[in-house]
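For this view, one protein chain was removed and the others were kept in their places.
This part shows chain A:
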């Protein structure tokens, strides 16, 4: 054992074992030592076997690509909210179609998930409105009287609407919210009747002026 430690520094070409044992003859030309990393794309001596073609392979390929495409459109594809850099507009309240951080676009079975993961469920868009279905939120339990539950929830939701529509621009911080038991479902027709405007007639004026480029010399009144 001790003998092996002495083999250092004796000069180039000295090895601790007899080279005949490994099969290198005396005086044989050894390939030069390589002093650089192996190339990134080494030349391939044997070409790979061609891919299996055929109906089955093509069908599976189509399946794969379709699946990938479909997944991008499903609500499971989580996109972070992009903060709008424009001026806040009135139409945002009725036209917000971008995903926001604190709402989830599909409705998981909350009983199968730990309580701390619950966030608001955003209903699918109908025309140009966006609604929030209030579900419970905070991990901190708070005892609340059940009396007048409907009214309180209704008021809070209206208030919340205004608050969330204002805050949707900037970064979202975690919000302290009251814990409420049970789900509330906003009736869509009722909400629609509350506004003074018929949604389908709403025109935010962005298309105005796009067609009349030909007659720029005339004043527009």
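Everything that follows uses one rule, which is that a residue touches a chain if its C-beta (ideal position, glycine included) is under 8 Å from a C-beta of that chain, and two chains touch if they have at least 3 such contacts; residues count from 1.
In this text, contacts and distances are computed from a predicted model.
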{"item": "Per UniProt record, name of the chain withheld from view [\"Glycosyltransferases\", \"Cytochrome b-245 light chain\", \"DNA-directed RNA polymerase III subunit RPC3\" or \"Pyruvate dehydrogenase E1 component subunit beta\"]", "value": "\"DNA-directed RNA polymerase III subunit RPC3\""}
{"item": "Chain A, residues in touch with the chain not shown (by the definition above)", "value": "1, 3-5, 7-13, 15-19, 21-24, 30-31, 33-38, 45-46, 48-49, 51-52, 56-57, 59-61, 63-65, 67-68, 70-71, 74, 76-80, 101-102, 104, 108-109, 111-119, 126, 139-141, 171-172, 174"}
